[in-house]
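The other protein chains are all here in position, but one chain of the complex has been omitted.
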Amino acid sequence: MRRMLTLDFHPTGRHFLQIPGPSPVPDRILRAMSLPTIDHRGPEFGALGLRVLASIKQVFKTRHPVVIYPASGTGAWEAALCNVLSPGDQVLMYETGHFAALWIKMAKRLGLQAETLGLPGVEGWRRGVQASMIEERLKADTQHAIKAVCVVHNETSTGATSDIAAVRRAIDAARHPALLMVDSISGLACADYRHDEWGVDVTISGSQKGLMLPPGISFNALSPRALEASRAAKLPKAFWAWDEMVEMNATGYFPYTPNTNLLYGLAEACDMLLEPASGGLEGVFARHRRWAEGVRADVRAWGLEIQCVDPAVYSPVLTGVVMPEGVDADAVRRLIYERFDCSLGTGLGKVKGRMFRIGHLGDCNDLTLVAALAACEMGLKLSGVKLAGSGVQAAMEYFAGHPAPVSLAKAA
Amino acid sequence: MRRMLTLDFHPTGRHFLQIPGPSPVPDRILRAMSLPTIDHRGPEFGALGLRVLASIKQVFKTRHPVVIYPASGTGAWEAALCNVLSPGDQVLMYETGHFAALWIKMAKRLGLQAETLGLPGVEGWRRGVQASMIEERLKADTQHAIKAVCVVHNETSTGATSDIAAVRRAIDAARHPALLMVDSISGLACADYRHDEWGVDVTISGSQKGLMLPPGISFNALSPRALEASRAAKLPKAFWAWDEMVEMNATGYFPYTPNTNLLYGLAEACDMLLEPASGGLEGVFARHRRWAEGVRADVRAWGLEIQCVDPAVYSPVLTGVVMPEGVDADAVRRLIYERFDCSLGTGLGKVKGRMFRIGHLGDCNDLTLVAALAACEMGLKLSGVKLAGSGVQAAMEYFAGHPAPVSLAKAA
Amino acid sequence: MRRMLTLDFHPTGRHFLQIPGPSPVPDRILRAMSLPTIDHRGPEFGALGLRVLASIKQVFKTRHPVVIYPASGTGAWEAALCNVLSPGDQVLMYETGHFAALWIKMAKRLGLQAETLGLPGVEGWRRGVQASMIEERLKADTQHAIKAVCVVHNETSTGATSDIAAVRRAIDAARHPALLMVDSISGLACADYRHDEWGVDVTISGSQKGLMLPPGISFNALSPRALEASRAAKLPKAFWAWDEMVEMNATGYFPYTPNTNLLYGLAEACDMLLEPASGGLEGVFARHRRWAEGVRADVRAWGLEIQCVDPAVYSPVLTGVVMPEGVDADAVRRLIYERFDCSLGTGLGKVKGRMFRIGHLGDCNDLTLVAALAACEMGLKLSGVKLAGSGVQAAMEYFAGHPAPVSLAKAA
Partner (left out) sequence: MRRMLTLDFHPTGRHFLQIPGPSPVPDRILRAMSLPTIDHRGPEFGALGLRVLASIKQVFKTRHPVVIYPASGTGAWEAALCNVLSPGDQVLMYETGHFAALWIKMAKRLGLQAETLGLPGVEGWRRGVQASMIEERLKADTQHAIKAVCVVHNETSTGATSDIAAVRRAIDAARHPALLMVDSISGLACADYRHDEWGVDVTISGSQKGLMLPPGISFNALSPRALEASRAAKLPKAFWAWDEMVEMNATGYFPYTPNTNLLYGLAEACDMLLEPASGGLEGVFARHRRWAEGVRADVRAWGLEIQCVDPAVYSPVLTGVVMPEGVDADAVRRLIYERFDCSLGTGLGKVKGRMFRIGHLGDCNDLTLVAALAACEMGLKLSGVKLAGSGVQAAMEYFAGHPAPVSLAKAA
């Protein structure tokens, strides 16, 4: 007699997973992942490896190597740091929110001198990276002691998508040789991202957001400068080391055991994202922008504040909803979860209990989002929050009034 | 190079299957169905067979045999007729809608004298079975020429759930020996159904509605009188014959090859439906009633008519929404499908183009339904239909104001 | 707390399903079958329907309609009979074994005058159809009272694959207008089969053999003459009726609910069978012939008799192994099942307990068969059966010495 896993404590129906990642995984990817595991040294694996390594480059918009780790995203942060830096190296890290702060904490733990930049207090968590602050700081670093500038592309804790091209321009304007390292864990394959064009040296990403996979795979996209820097870097590394990876990847294989079944999923995910009939990557970005706009129309109609206060950097991936004074965001979330079988993201760090986050990423459509917004609206009312109007109505009006650019494409 | 099946022509997200069956299949059942096929003459199959045969009796609320056919529902209609009747036999069939009409057509095709009872015109398609008409007709049949009374429990084409106990009382009041045969294809495991208590002789059902399975399995629940009648019945039958089935089922096996992988799904489905922590069958019925109430609150708020005009027989399974004069219901459905990735049921037969049907059955929850109603509301507005108010708001108010009887139960 | 299905009573490893069907289902097909159920009246289904209806014609080698039933194979037998015949019609049925006998029994049950032809006693179960006997009988039927000749292509109970072209020639030689009806349930997609070229009027088949699907789908391939005959045939029919099927299939849809998820599997199966890089259907036939040859090399080495005594009609699908006098074949089978996790086919009807059957069909390869033969060899020895030599060695020699015609093809 065996017990089965209980993955949903509600009696019926499908859970609405509206956290900003792990995102809902398409059925097609889940099925691909469940195919039998193959020999990671055999001919079939070589073909699979070459395929995913080629596809993922297109997703990062790079011609340079992308390292695929059989490890979740936090590992790729560490990988990026330890491959190009040496103990005691100085790095300039911009704090846009909780995940930027965690990365800074990690850098310090690894023995780096991490200098934090950012607007003061909670204010800094409501905007994107201020490129001018980076430029100013780098100009002051006339000795070029700073080895790398680290920023988060899409800050998952707040819903602000920083302008990475502007950061590149700031570094260039300061004529500073620091490497540009970007965390696009939750941005990639949701928000426009251009590793090569924007002159990024290392981009970190993960599987469980725009790539619509379960967690367990993460990435470092490299630049030639990053590869060069890695040859001199002295932080200890083995599992994360790029050298053997890049060398073996040339034939489609990996130096140690890869995450075979998740790679099946990655192959499917890339096919879906790059599918011309669905609009390819530009279609992906357009869909996320439109969903985000609909969700923000809802929040405005409720009369609630959006965590990100700069419309220029509104995230296409998630929206933070600030609670009125005196309302415990986590109590609202719990009620929504219990009553309506919908998971939302909690407020993290400085904004714990003050806001919740709605994910609008991955395998999603208008109705999924309307349902999630309905769960929020019902939950907020049941929690006694006074709403200015119906956000759900506003979102419906937005979605009905703005057809998706590519709406019926899979048939092609 | 292989082509994959394209099961959704929309570029992303999960389809909302809101037709009144096939209903959305829980992930757990889909996974169970994909396990390797076993020997249908081996020991494991015997254990599986005994298990599903025992469980399905509980679902029908019967102590008598339930025959499981490896065939879809239409076959079970034919099975019911050909096992108890002889060529030229007279049967009294009540027309509540399109599916009742199709069954009548089948009876005639099989060479039976099928007499149709029902209220005239479209009116008959907006109400349940009028038991008094049956009583009256049977009383007039003093020679007992009528061999069986056939009614549809939940008329899938209209959304009316007839009172089967009342039909039983009508037959008894007429002191008539006719068998009572009931189609509960879409009623079983959604609406309360009691094969034994209501004195039903043959109940017909299928897998793809309340049982939450894909189509491919169907049922005949029997009574001792039905079994006795089958011994004298002369309509030719082989595949549908009860005798060998009932005999072999005693050991868990079937006379010919059963639908093995769907039986895996049936075992899971019965476990889910009978799960005490989720409220068992009574919990299932309560959930469907509540969902239906929410959907009707929506339709009323729109100011549109519900196809079923008798609140006493409102269906917990589906709701028919009548279009205002001049609106083509199928054009609205098509727009909703194309724009919002949601399938609704078409109007059938007499009401073709005049209404559409919203299914609220199977693996469903409040948010699934709110999403479907939002799709309808957006689609109706985009089609130029004037709505009195927001049905989605009304449904949200209903769902928020009426917590489900068992809402967080799977954990137990 | 939920109980999971136990589909293998052995503690570890994958069961070897070596019965002559249901055959082992490829992982790819099982995964396809587990995708979410779609609306059988929606656009995606239409595309799926057209695809499977076109593919299955290629498998039958016909240009005429193939009817797909959402029912297991026994149903397709009934369908074939009731669509072209009338009560009391005379049919000539050749008994090659247990399944032919079951079909004859069904014909009688349906009210047909089924005349059985065949060699006497067990002898008839060790050879294929004797076409000359059919010719002779038809010549004697100068009134053309016989409406149809029914034969089994691959007799699953014995392992003889009859020469259908010869039966056609026999009917033609007799200048008799009887329809030719062929059961190729276990022959199709294993043994060469040519519906049009051989002038077959109705071919019956099922999903769970060469098509490598679970049971639950069955087929009637038609000829123009069969379609014409169906218009006059008087046996009652509804579910099995061809007319509405053929009409609706033109657009990819079905008159009643089809077996959606098994159709996903059918689409995959046809892709696999018709794949040019794997040799297409001719590759499929060549593989089965080679496997059968290897298995027979084994049985000969054991010094045991093969059930089929005519090498011209040895089945490429299965091999019947006759036990020495005094050995209970079923006791041997049980021991093999219990000790070695391998299922074999039982002896049926006249040969119950006298032989067992080894299936070599479906998703199979040389090692699967060597393993099954090893299970038999170990089981026979443990049962005290004296063997002349090692069959496993003989099979290994055969397989090593005769490379498969297309051995490494999927990569293309």
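A, B and C are the chain letters, set down in written order, and residue numbers restart from 1 in every chain.
As a working rule, a contact is a pair of C-beta atoms (placed from the backbone, for glycine too) under 8 Å apart; a residue touches a chain by one contact, two chains touch by 3 or more.
Everything numeric in this text was worked out from a predicted model, so none of it was measured.
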* Asked: Out of B:D27, B:D330 or B:E397, which touches the unshown chain?
  -> B:D27
* Structure fact -> The one residue from C:D141, C:E305 or C:D363 touching the chain left out of view is C:D363
* Options A:G13, A:G75 or A:G279, residue touching the unrepresented chain -> A:G75
* Among the options A:L117, A:V152, A:L235 or A:V385, which residue touches the chain absent from this view? -> A:L235
* Structure fact -> Contacts from chain C to the absent chain lie at residues 4, 6, 8-14, 16, 24, 26-28, 272, 275, 277-279, 283, 287, 338-342, 363-368, 370-372, 374-375, 377-378, 381-382, 390, 392-393, 396, 399-400, 403-404, 406-411
* **Touch list for chain B against the chain that is not drawn** => 1-4, 6, 27-28, 31-32, 34-36, 43, 47, 411
* Structure fact -> Note that chain A touches the absent chain at residues 1-3, 5-9, 14-15, 17, 19, 22, 24-25, 30-44, 47-48, 69-75, 77-78, 82, 87, 106, 109-111, 206, 208, 214-216, 235-239, 241, 256-262, 264, 267-268, 271, 275, 337, 343, 346, 412
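Assume only the chains that are shown with their structure count from here on.
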* Count the residue numbers both chain A and chain C use at their shared interface, divide by all numbers used there, and answer same if that is over half, different if under half. => same
* Asked: Given a C-alpha superposition of chain B onto chain C, how large is the rotation in degrees, taken in steps of 5?
  -> 180
* Asked: Just curious, how far off is chain B from chain A if you go by their C-alpha centres, in Å?
  -> 44
* Structure fact -> chain B and chain C have mean C-alpha positions lying a whole-number Å distance apart equal to 34
* Asked: Once you find the CA centre of chain A and the CA centre of chain C, what distance in Å lies between them?
  -> 53
* Structure fact -> Residues in chain C with touches to at least two other chains are numbered 1-3, 6, 31-32, 34-36, 43, 47
